[in-house]
Structures are given as structure tokens and as C-alpha cells.
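A protein chain is absent from this complex, but the other protein chains hold their places.
Naming follows writing order (A and B), and every chain is counted from residue 1.
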Amino acid sequence: MSTPDHLLYTKTHEWVRREGGEAVVGITVHAQEELRDVVFVELPNVGRSVKQGEAVAVIESVKAAFDIYAPVSGTIARVNDSVSKNPQVVNQDCYGVGWLYTISPVSPDEFTRLMTAEQYTKQLQAETH
Amino acid sequence: MEPLIFERSIPGRRGYVPPPNDVPPSDPSAFIPPDQLRATAATWPEVAEVDVIRHYTRLSQLNYSIDTHFYPLGSCTMKHNPRVNERVAALPGFSWLHPLQPAAHTQGILQLLHELEQLLCAITGMAAFTLQPAAGAQGELTGLKIMAAYHRRQQRHRSTILIPDSAHGTNPASAALSGFSVVQLPSGPDGLIDVRELKARLTGDVAGLMLTNPNTLGLFERDIKTIAALLHEQEALVYMDGANMNALLGVARPGDMGIDILQLNLHKTFSTPHGGGGPGAGPVGVTSTLADLLPLPRVRQRGKSLVWQEEGTASVGRVHGFYGNVGVLVRAYTYIRSLGRDGLSRASRVAIINANYLKTKLQEICPVPYDRACLHEFVATMKAVRAHGVNAWDVAKRLLDYGCYAPTVYFPLIVEEALMIEPTETESKETLDQFAQALGQIIAEVRSDPEMVRHAPHRLPVNRLDDVKAAREPNLRWRPGRSPNWATAGQR
Partner (left out) sequence: MDYAPNTEEQLQQMLQTIGVDSFDQLLADVPAELRIRALDLLPGLSEADVVQLGEQLAAKNVSLKQATAFLGAGSYAHGIPTAVDSLAARGEWLTPYTPYQAEASQGTLQAIYEFQTMVCELFQMDVANASLYDGASSVAESAVMAIRATQRPRILVSEVVHPHARQVIATYLSGAQAVIQEIPSVNGVTDLEALGKALGDDVAAVILQQPNACGCLEPMTQAGELAHRVGALFVASVYPISLGVLQPPGAYDADIAVAEGRCFGSPPAYGGPGLGLFTTTNALTRRIPGRLAGCTVDQSGRRGYTLTLQTREQHIRRERATSNICTNEGWLALRATIFMALVGPRGLAELARLNLDKAHYAQEQLCTIPWLRLMWDQPFFNEFTLQADPAIDLESIQRRLLRAGVVGGYRLAHWYPLWPQATLWCVTELISRDSIDRLIKILKHAV
């Protein structure tokens, strides 16, 4: 269950879910566990246009800061204010209420460059060995 | 716990009364327009001198310091701070000088500063020094500005700095603040700069290499002359972070190694007190080619007197409000004159022997990656304790229970679960033996009672502090009328 099948993944440990014309973005359980206690999330401004692979958000623990990259190109449509107020929800439910932001509209062909759950799991195994 | 000074406040109490007014008193509104007057006083504590003395004496007793504990903080050179330095710096002829007093009033301090520049040149082999930077990181900034100015003068466009992955965080931060982009240089398998990796990254855009020698593993860069020659062939410069200069006094001089720019940390190598986080001093030395780029003003002989030379078109400019941390410079001068030729050499020799001795003692307990003769410090790894659910941070906290300040933890980044240990020359063999014994006992405790180690320290005024809470709900100041609301207020 740590890598849900219905999501797509990036090498940099973001997950993406298509929801209507939007791509919902968050970080994976693996990323969340590496970070340990999330203490601060800096989200992009709504309306900002972003390119696939561009750093758009920052997640911080006490002793580290990680960039979060845009898995697909588009415009930041919504951001999850509840993670700004309560960063710990990223630790508690990273695939659910701990989502970070959405991008719209999205071009379908960029999704082909993302990984399936199976591919992402393989990458994780490769990283730990 | 000691309450906050604000919680001791009683309206009307006073700790200091300014001198009486001997000129006709006026209402401030006679001189200051009403809309520019302060409306309400600052909510500062109202306390008596005895309250202040007891409060800050008790607070001081909650600190570990060099004066009270072994303080093997790697790369920080926590050596004993001789008291004579304090005595000399406190002389009113130094401490009560105004920076704009005329040269006729300041010949003594100008002579001291001028001599200190020359002493640092002799120790390092550099051609000229500025004493202006207020700390090591400001010295780095100054040095990199000099590097940029040099390339501008040569009409070369150079925008990147090579920095080894073992470098202090200040190095990339200073490079970025100087407008350079940073290219990281991976260390070789021996922990040193890998000449092949260096060559691969030595493009025409490289302004210089910023290295630390000995590096943060305590290892001397064996190939330093080759490295410097490679850089110079590309018309790039070599910057040396002199944070670890305590290894090199009377051993080798950066000027002979091909170093173009060097900063020293006087609060490390030359024993000025760290003060709970400064003040430091970060003089920068350069080769003769770069001397006219140093910050202004500079001390110069004019006729029979010394004066400040303010003019110079090539200089990178000013980095300090006046001439630098003069109070720190007086202490360092006193130290260098006290130790002199043989004393300084002996300091580095004993620092190196102490580090190697402690390393040998610890090797029975915990591995030291990059195992070769180190100079003034070494890095051990606590990887083995991870099997017990314990990490280097926990071991460091447990060391506090044994009356030792902790080594530098998780640095350099190229060693997992790193403990970076610098004993300095001012620790005795007995202290080093005790430290080795303490670490041995802690490793035994990790096996027998990992849970206890994970929750260390246990014998300090507070136990493990909640860093996550501190970062998630930043409470950076006390507010009048309310104590930090989640915490139990201390007893009065």
C-alpha cells in the first residue's frame, strides 16, 4: 500500500493523480519517511506557470530542505493551504489530505514520461541496494 | 530551570542609574517633533543589579564551555583561551579608542595592526593581509570578491567555483553570495581531491577552486601543488579556507603551496574566545598580484607615522563598518607574540599528536573511514550503532552526560553518521583517555540499553529538546503578559 497503483510517480519522489483537467501532486511515503518530521511547506503561488521538472515547492524538516518538482507542465491551479498550516499532515497522509498542489491544464503526453507504481517500486529497490 | 529575566521584573526596580544631568533639562518635545517621539517604552525587564547578577550567573552555569568541559567540536578548534589575551585587549588604550580619532592618537594600535599583518604573512607565506573581515565566512566572501575582481581586471568571464563535497557549508554559501555558481567536486576514495575529477570539471568558465587544507577529514591534500598548477594553467585561482590552519603552524605554508587567497579564523587558530558564537575575525591573505584588490582602508607608513590609506581604485571595497574586529585582533596578536616561533610550531605538533592518539584509541571502538595519519582532526563513523536503532546524534547527546561537549555531528557530508573530532593541543592525555573511555562505555550502552541512549541526555538541566515543535510553531520571543504557554514556568 506504500505505492498505490492508481498513481503515477517521478524519479524525485512526487506522485501525480489526474482529476478532471487537473493533476494533483504530493510526495510519496518514501520521501515522507526520508524527511521524517515535516515542519514547513512552502507552496507556489496560484496562477504561476511551471515547466515539467521545475522546482516549485519546498518541504523542510528540522535539518533538511527538499525541493519539490513539477511532474508536468501547466499552471498552478490550487494549493493545499492545510499543509502550510499543519505540515505534519504530509507525514500523516501523504497520498490523501497531505496533497500539495494541482496543475492545470495538463498535456497528456507528458504523463507518458512518468513512472507507474511498479516502475517506481523498482527504482526504490535500486536506490536502497 | 531559571525563569526568563522578564518573569523576574517588578515595576519600579532598577539595575543601573545613568549619571545626573549637568545641563539645563528640557522636555524632549522641545527638540523632537511630537510625531517622531516614542509613544510607549519598550517592555524591558525592571530588575535590580542583584537580580541581573544571579540570573546571568545561573544561566551561565547551564552551559558547557572550554573553561568547564572538554569541547572536541571538529573544525572549530576549541582550544584554551589564555587569559592574558583578555587582559591586553581590555587596556583602555585599545578598548576605549574611537575609530575616527586622529593618527596622532592611534599610533600604538596602528603599529599593532600593521605588525599583525606581517606576522600573518610570515606564518602563512602570503604576501599581504587585510584584517577587516569580521569572521571566517566574511573572509570567504572577501576572498571570492577579490577573485571576481581579479578576473574582471584580466577581462575574463569566469562564473563558476569548484568546491569539494567535503567543504564547510559557508563555502558554497559565500560563493553564491559573491555571484558565482557552484560546481561540486566529488572526493576521491582516499578522501582527498581526485585530480582526475578535478580535470574533468576544469572548464574555461572556472574562476577558481575553493578548498580546505587539511580538509574536513583532517587530511592534508597531498597533491596540492599539482592541483594549484592545474588551476593556474587555466588562469584560475586557488582559494584556501584556513579554518584548519591549526594543523599547519610551522609545518607548511599555504603561500608555498600555490594558494592565491586564504582566510584565517583567528578565533580558531589564534585562541581568541568563541564567546558563545563570536566575535571572530577572518583576515584574508593574498599573493602580491592580488594585493591591490584587498579591502580599504589599509595601514600605511607615511613619513614617521602610520596612517589609514583610504584611496585605491582596484580594491573590492569595504566589508566592515570600520577596520574589522580590532578587539579580537589585539587578542590574536598577544597570542602570537606569546607563543612566538617555537610555541606556535609546538601547538600544531601537539594538536596533531593529540588527534592521532585519540584516533588510535577510538579505532578499537568505532571505525575511522579514510584511515591514514590525520592532522589536527579526524572523522569517525557511528554506522555500527544503527543496527540498534541508535544514531550518531544520540551518541553525541549521551556524550554530554559524560561531561564532554559533543563533536561536530553529521559533518562532513561524505561520511555517514559522522562524528568529527578535534581535540586541539590544549587537552591533556588524561582528558583524551577519559573521552575514549566514555565513548567506549556509550558503545557498550548502545548494545545493552539502546532506548536509554536514544533518549539521552539524562544528566543535564533539560533532556532531549523538541526541535520539531520549535520549527513547526516558531516561538522566537517572549510576549509581555504571557509566558510561553505550553511550558511550565520556572519557580521564582
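Basically, a residue touches a chain if its C-beta (ideal position, glycine included) is under 8 Å from a C-beta of that chain, and two chains touch if they have at least 3 such contacts.
Keep in mind that what you see is a predicted model, and the values were worked out from it rather than measured.
Summary of contacts with the chain left out: across B:Gln234, B:Ser338 or B:Gln434, the touching residue is B:Ser338.
Screening B:Val195, B:Ile353, B:Ala438 or B:Met452 for touch with the missing chain picks out B:Ile353. By the touch definition given at the top, chain A reaches the unshown chain through residues 40, 42, 60-65.
FYI, only the chains that are shown with their structure count from here on.
Look at where the CA atoms of chain A average out and do the same for chain B: the two points lie 38 Å apart.
Against chain A, the residues of chain B that register as touching in their complex are 410, 467-468, 470-472. Within the complex formed with chain B, the residues of chain A that make contact are 37, 39-40, 60, 62-63, 87-88.
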